[in-house]
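The complex appears here without one of its protein chains, the remainder shown in place.
Right, chain A next:
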Amino acid sequence: MELLCPAGSLPALKTAIDNGADAVYIGLKDDTNARHFAGLNFNEKRLFEASDYVHRKGKKLHIAINTFAHPDNFSRWQNAVDMAANIGADALILADLAILDYAAEKYPDIERHVSVQASSTNIESIKFYHNNFKPHRIVLPRVLSIHQVKQLAQVSPIPLEVFAFGSLCIMAEGRCYLSSYLTGESPNTVGACSPAKFVRWEETERGLESRLNNVLIDCHKKGENAGYPTLCKGRYFVENTLYHPIEEPTSLNTIELLPDLFSANIASVKIEGRQRSPAYVEQVTRVWRQAIDRYLMNPHAYQAEKQWMDILGSVSEGSQTTLGAYHRKWQ
């Protein structure tokens, strides 16, 4: 099982490799990837350095080109694929059907991974990709229960990758326009959810208010943990009850499901967080490396250690973690 770690910068990439990642995924410095944030990602020069470092260490580099290509600037997505191919990417993470087609035609020897943003959740959808673009891997959206993941793995003609840890997207990825509804910009079109430029914090009589494009997402009382105002994690009213109607600020943590993921023959476990610091990448990579190695050494004795849970909890959104959709009860 591959441990696939995120990197938004060269230091984060080196940290991931040095702490035991088998592969790292990164994006270019534009809107061709779903973490298009200021100060993040790789220009061409950094891309060469990244590729060089990863390959010198005998590891793999995946490049995410996983937003949907704009009709008036289609070549930007094609160029991104060309650039990734030229610097020696081992895998391209793609969501747009036309870009998958382009990559399959032009670079048949570079692995194509169907991005989580492509929202492929079932066997017929996987067959669609298989029949049309012969991809090498499907990254599953965070909507399936562990039972459903296992069943799908048994019948899928393509190896599966799952999200193992990190910020929890509540919706089927690639099928969520909540962000563009409030701001005009969405992961699919711009490569960002609840973009930072629309965020405003304000201390008022009611408390610390967080807004997204002027819509009040939450209001935190003194002493309350105030997280980034991702719109699906806001506190709103349904009738007279104020709560988190969609989800609380929390992160996904599946480290206790590792034996299930192994038995389902999952090809890769992915850590979310290209927007996070090298310190985050270091801690999370190290814990997951230990967990995978521990399992491989003695599968029957495997147990998630408290220390791992504490470290992962401390770098989580809202300092809490969940099994998310993997656990039926969450749904």
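In this text, a contact is a pair of C-beta atoms (placed from the backbone, for glycine too) under 8 Å apart; a residue touches a chain by one contact, two chains touch by 3 or more; residues count from 1.
Heads up, the rule we're going with is that contacts and distances are computed from a predicted model.
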item: Omitted chain, identified by the protein name its UniProt record gives, among "Ubiquinone biosynthesis protein UbiV", "ATP-binding cassette domain-containing protein", "Aldehyde oxidase" or "Putative aldouronate transport system permease protein"; value: "Ubiquinone biosynthesis protein UbiV"
item: Residue, one of A:P157, A:G184 or A:P299, that touches the chain absent here; value: A:G184
item: Positions on chain A contacted by the hidden chain, ascending; value: 68-72, 74, 95-98, 101-102, 118-125, 127-129, 131-132, 142-145, 148, 151, 170-172, 174-178, 180-184, 186, 188-189, 206, 213, 215-219, 232, 234-239, 241-242, 245-247, 324-325, 328-331
